[in-house]
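A short write-up of the structure that comes next.
All protein chains of the complex are present and in place, except for one that has been dropped.
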Amino acid sequence: MSTPVLAKPAPEPAADPTVKARPTTGQRLTSFMPVIALVVLLAALTVADPGFLSLNSLTAAVRTSAPLVVLAAGATLVVLCGGIDLSIAALCSLATVFFALWLPDLGGLTTLAIIAATGAIGALQGVAHVLLRIPSFIVTLGGMSIFTAIALVISDAGPIRVADRDATHWLTLYVAGVVPMSFVVALVVVLVVSLALALTPLGSWVRATGYSESAARLGGAPVDLVKVAAFTLSGACAGLAAVMLVSRNFSGSPTMADNLLLPAVAAIVVGGTAITGGHGSLWRSLAGALVVTLLRVGLPIVGVPSAYEQILYGAIIVAAVALTLDRSKVLIIK
Amino acid sequence: MKFTSRHTGARHTAAVVGVLLAAGALTGCTETAAGSGGGGSAEAGACDPADVTLVGQVRNESNPYEASWLDGGDAFAEQVGLTQERLTYDGDSTRQQEQISQLLAGDTECLVMNILPNGDSDTPPIVEGAQDAGAYLVTQWNKPADLNVADYDHWLSHITYDGVESGKQIGDALAEAIGGSGGIVALQGILDTGAAKDRFAGLEESLAANPDVELLDDQTANFSRAEALEVTKTLLTKHGDDVKGIWAANDDMALGALEALQQAGRDDVAVVGIDAVPDALTAIEDGTMTATVSSDGPWQGGIGLAIGYCVATGELAVEDIAGEDRAWFAEQFLIQQDNVADFVSPVTSEDDFACGNLFSRSQGAIS
Amino acid sequence: MSLRDAGPPIALVVVFGIFAVLSPDFRTISNVQNVLDAAAVLAVVTCGISFVLMTGSIDLSAPGIMGASAITVALLVANNRNDNDLGLIGVAVAVLLAAALGCLSGLALVVLKVPSFMATLGVSAVGLGVATLLFAGVQPNITDPMLEGWAVERFLGLARLTWIAVACVLLGWLVQRYSRLGRYAFAIGGAEEVLALSGVRVAPYKVAVFTMAGAFYGLAGVLVTSQLGAGLVQAGRGYDFSAITAAVVGGTLLTGGRGGILHSAVGVLLVTVLTNGLVQVGVSPYWQGGVQGLIVVAAVAAAVIPQRRRNQVTK
Partner (left out) sequence: MTTDLQTEPGPRAPGSPPALEVRGLVKHYPGVKALDGVDLVVRQHEVLGLAGENGAGKSTLLKALVGLVRPDAGEIWVRGERVRLRSVVDAADHGLGMVFQEQSLVPNLTAAENIVLGSEGPGVRRGIYRWGTMRRLAQEQLDKIGSHIDPLARTDSLSFADRQMVEIAKVLRIEERTAHPPVIILDEPTSVLESKEIDTLFTQVRRLREFASVVFVSHRLDEVLDVCDRVAVLRGGKSVGEVLAADAAPAELHRMMIGATGSEDHYHDGAAERSGEPRRPRLVVRGLTGKTFRDVDLDVHAGEIVGIVGVHGSGREDVCRALFGAEATVAGEVVLDGRKLDLSGTRAACAAGVGYVPAERKTEGMVGPMSVADNMTLTKQHARCSGPLVRPGKQATLVDTWIERLSIRTPHRGTAIQRLSGGNQQKVVLARWLVAGDVRLLLLDHPTRGLDVGARSEVYRLMRELANSGVATVLLADSLEEAIGMSDRIVVMSDGRATKEVAAPAGAKPTPLDLVKEMV
C-alpha cells in the first residue's frame, strides 16, 4: 500500500542462468497450505468427535459452504485487484429480498434476473470506485449500508416467504447421491472464473493491477475495466449466493446474509490470497471457505462450548493465515 | 532485426472442461443425499433412553434469559441421566441453519431438538430438515402462522406465549401507572419475529381500550439493551416531558430505557417489559419498573426436550398428542410490585417434565 | 491548514446548519448536549483506531475487546454477581486486559505476519469468547456509584463520560504530536521501510500502537458499561465499522500516513450529528443507515475529486 523504496528481495543480479523459476519445496508447501490446513482441521474435528467424519456430515458441510464459496470467489477477484468488497453480504441479503419479490412475476427467470441485477449493482460500485477515485473500502462500506437500507425498506424489515420452491429446487438436488448441487454450482463458478483468468489476458491484468496499479496502467492494461469487471463479478456472485440461500431457507430476508461478510473475507485470507492484491487464486478461496465453514459449524457440533468456540475460532483463523500466507510475495504486511 | 511481429493463424486451444463437468453433473441427480435418515419412516418409541441425544439451541449464552433456558435443558437432561448439547448461533439465521443441517447429517435416529428459531422465516427449513432426517423437534416462540404442526409427524410441538395477551397486559399496566392518560413511546423488538409483532398488536389493543393514552412514537431497538438506551435517549429529547411511559417489547430493552431515563434525570416515567429476567424483577421490587410478564426460561429449556424425550422413548406417541397440544400457549403471569416476590426464583419441578404432565401449563391452542 | 484538512470541519458546520434549519428539536441546547454525550463512546473508540489507521493497518477488534472489558469491569466494581468492589482499580484492570488483547493483535501482526485485518478479526472473536466465558449466564449489573455516576452526573452540562472522551481526544492528540510513539506511528504509515533503514525497529512500535488502541477500546467498554449499568458481551457491537467510518470521514487515509486524532474527532461529531439529525427530522430508521452510507461516500468523494489525477492509484 505504500511505495517500496528499498526493501526489495536481496539478490538483485540473476546472472546465473541455472536458477530456474521453479518453486522451492518451501514455496510448494506454502501453496498447498490451505489444503493442508483443511485436512488438519478435519482431522482435529474427527478426533474430537469420531462421528464427524461421515459421508453425511461432509455432504452437509459442503452444502453449507456453497454460498460462502461463491461469495468469497467473487470477492477474491476484487482483492486480487488490490481492493476490497465489503458490500457482498449486504448485496446478497438484498438479492434474497429481490428474489422473493420477483419470483411470482418472473418465475424461472428470477435466478438469471437476480444475477444480472446484482452484477449491475456491483458494476455501479466499480464505476464509482474507478471514476470518483474513492477507495474501494469506502465505496463498498457505503454500499453495504445503502443496500441494507434498501432491503429493509422494500421488505418492510421482515422476511418474505418463498412459496414457489420449484425455481430453486434444482439447487437442493444431489449429484450422484452425495455431492450437493449447490456445491457443484459453486465449484463450477470457481472453475469457470479460474479458467477465464488463466486462458485470457484477464488473469495477468488482474494480478498486474493488484501488484502495481500504476505500472499496469502505464503498461497499457485496461486497469479501470478490469476493476469494474471484478466488482461486477463480485456482485453477480453475491446474487448467485443469494439464490442458494433462498433455496435453503425458503424465504428472503433483508439481513439474511449479513453475517457472512467477515467469514467470506476470512475465507479469502485463510486461503492465502494477499489482501494487498496481486497474489492469490480462487482455488485458495475455495479451500479457505471450507476451512471457515468447518470452523463455523464443526466446532459447536463436536461439542465445543460457545465461549471457547469463539476463542478457538479466533485463534485458529489467525493460525491458519499465519500458515497459508506466502510471505515471499508480500513485502510489507499491514 | 524486424520490429513488427505479426501473428497469423487463429487457432484456438479452447478449453471446455466446465461444459463437460456440467454435463456430467446433470446425470444422476437425486433428491436427497445417499444414506441420509429415512424420512418419516422411523418408528416412534424405538429408542433406548440412553441412546437419546438432547440438543438445545438458542441465540446466545450472553443473554440471561436464553442462558437460563439452556440451564433448564441441562437440568432436565440430568433428570433423565443424559447431557444436553448446547448450541448457540449468535442471532445469525444463516448460522442457525448451518448448525442444524450439520446436526441432522449425523446420527438422527434418537435426536431430540428443542429449538428457538431466530425468526418466523427460519422455522420452515428447520422443520423440514428434521422431518426428512427423522429427528424429534420442538420449536418455541417463532413460527409462521400458516405453518401447521399437525402436518408433520416429527415436529412434535410448538410452544409460545400469547404475545398479544402479554403486550396488552403490560400496556394496561402502563396505562394504569400513568393514571390513564398521557403520552407513551414503544420500543419494538426484532421486527421479523412473531413475538415482536404479537406484542405490539397487544399494545394496540390496549391503546384502543385506553383512549386517553397516546402513542407518541414507536422505534425498534431489536430486543437489545444498548440499542434501547440510544433510541430512548433520542426519543426523550424529541418528545421531552410528553413522555409519561415507555412500553418495551422485552425486559432487556426496558432496562436500557431505565438507564436512559436515569441519565436524563427523569424518574417520572413508567417502564414496562416482558420476560421477567432477574434484573427486571429487581427493578420491579425497587419500584423503578412497573410491570413485566413472566416467560419461564428454565421451564422452556426443559419442556421442549421432555416432549421429544417422551416421544423418542415411546412413552408418548405422536398420534396421542392432542391437536390442541401441537401448538399451544404456555401459562404466563403479569408481574407487578405486589406479586414480584413469588417470581424472584423461578421453580421448575421435575413433575413438570413427566411424560403425563407435559402440557399442564397450556393455556390453549394457538388460534 | 490545507483545503483537504478544512473539508470535514466545513462539512460538519454545513450539516449542523442544515439540520438546525430543518428541525426545531435539533437546535435545542439539550439536543446538542445529547449529541455530544452520544458521541463520547465512539470518540474514545475512534481515538484508538486512528493510531492504527495512521500506521496503515486496520483494526476490527473493537467489538471483542470492548465486550471483554465491559464484562470484566462489571464484575470487578460493585455489582450483583460477586462481592468485588474495586472501583477505579477495576476500571484499570479492565483497561489493562483490553490493552493485552490489543497487544495480541499487534504480536500476531509483527511476529506471525498475519495481516491486521485478520489478526484483529481473530482477536475480536477471542475477546467475545472471553466475555461470554466471564458472563456465565447471569448479567452482571453494576452498583458502583462512581461508575454509574459517570453516565448520570453532569459537569458544565455534559455527562462526566463525555468529559472523559474529551480528555481521551486531548491525550490522543498529545501522543500523536509529542510522543515518539505517535510520531513513529505516523511515519510507519508514511514510509515504513525508511524507518528500518534509519535503524528504527518498527515492530515494537506497531505492537505498542495496537496495545494503545486496545486500551482505548477497553476504556470505551467501561464507558458503555457505565451507560448501560450492566456489563454486556455485545457492548462493542458495530463500533468497528462506525469508528472506521468516522475516522475516514474526518480525513484519515486508510493507507496510512495522513489524518490524526483531531481529524477523527471531527469525523465522530459529523457521524453523530448525522445520526441524531436524521432521527430528529423524522427519516425512517430503515433509511438512516443508507443515508449515512451515501454521505460517507459523498464526503470522501468531495475530498478526493479536487486532487484527482490521471494514473492515480486507488485501492
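By letter and in written order, the chains are A, B and C; residue numbering begins at 1 in each of them.
In this text, a residue touches a chain if its C-beta (ideal position, glycine included) is under 8 Å from a C-beta of that chain, and two chains touch if they have at least 3 such contacts.
It should be emphasised that the depicted structure is a prediction, and the values quoted were computed from it without experimental measurement.
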Of A:L53, A:L109, A:A163 or A:A198, the residue in touch with the unshown chain: A:A198
Residue among C:A187, C:A247, C:L274 or C:A299 touching the omitted chain: C:A187
Which of C:S30, C:N82, C:T143 or C:S179 contacts the chain that the document leaves out: C:S179
Absent chain, residues of subunit A that touch it: 3-6, 8-21, 198-201, 203-205, 207-208, 211-212, 214-222, 224-225, 278-279, 329
In subunit C, positions touching the absent partner: 177-181, 183, 186-187, 189-191, 193-200, 257-258, 309-311
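Keep this in mind: only the chains that are shown with their structure count from here on.
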Labels of chains that are neighbours to subunit A and to subunit C: B
Subunit A-subunit B separation of Cα centroids, rounded to whole Å: 31
Shared interface positions of subunit B, touching two or more other chains: 60-61, 220
Per-residue multi-chain contacts in subunit A, two or more chains: 157, 306-307
List of subunit A residues in touch with subunit C within their complex: 1-7, 82-83, 128-130, 132-139, 141-146, 148-150, 152-153, 157, 213-214, 217-218, 262, 265-266, 269-270, 274-277, 306-315, 317-319, 321-322, 325, 327, 332-334
Interfacial residue positions of subunit C with respect to subunit A in the complex: 55-58, 60, 64, 108-109, 112-119, 121-130, 132-133, 135, 189-194, 196-197, 241, 244-245, 248, 254-257, 284, 286-294, 296-297, 300-301, 304-305, 308, 311-315
Residue ranges of subunit B touching subunit C (in the complex, touch as defined): 60-62, 64, 67-68, 70-71, 219-220, 224-226, 229-230, 233-234, 237-238, 255-256, 258-259, 262-263, 265, 277-279, 282
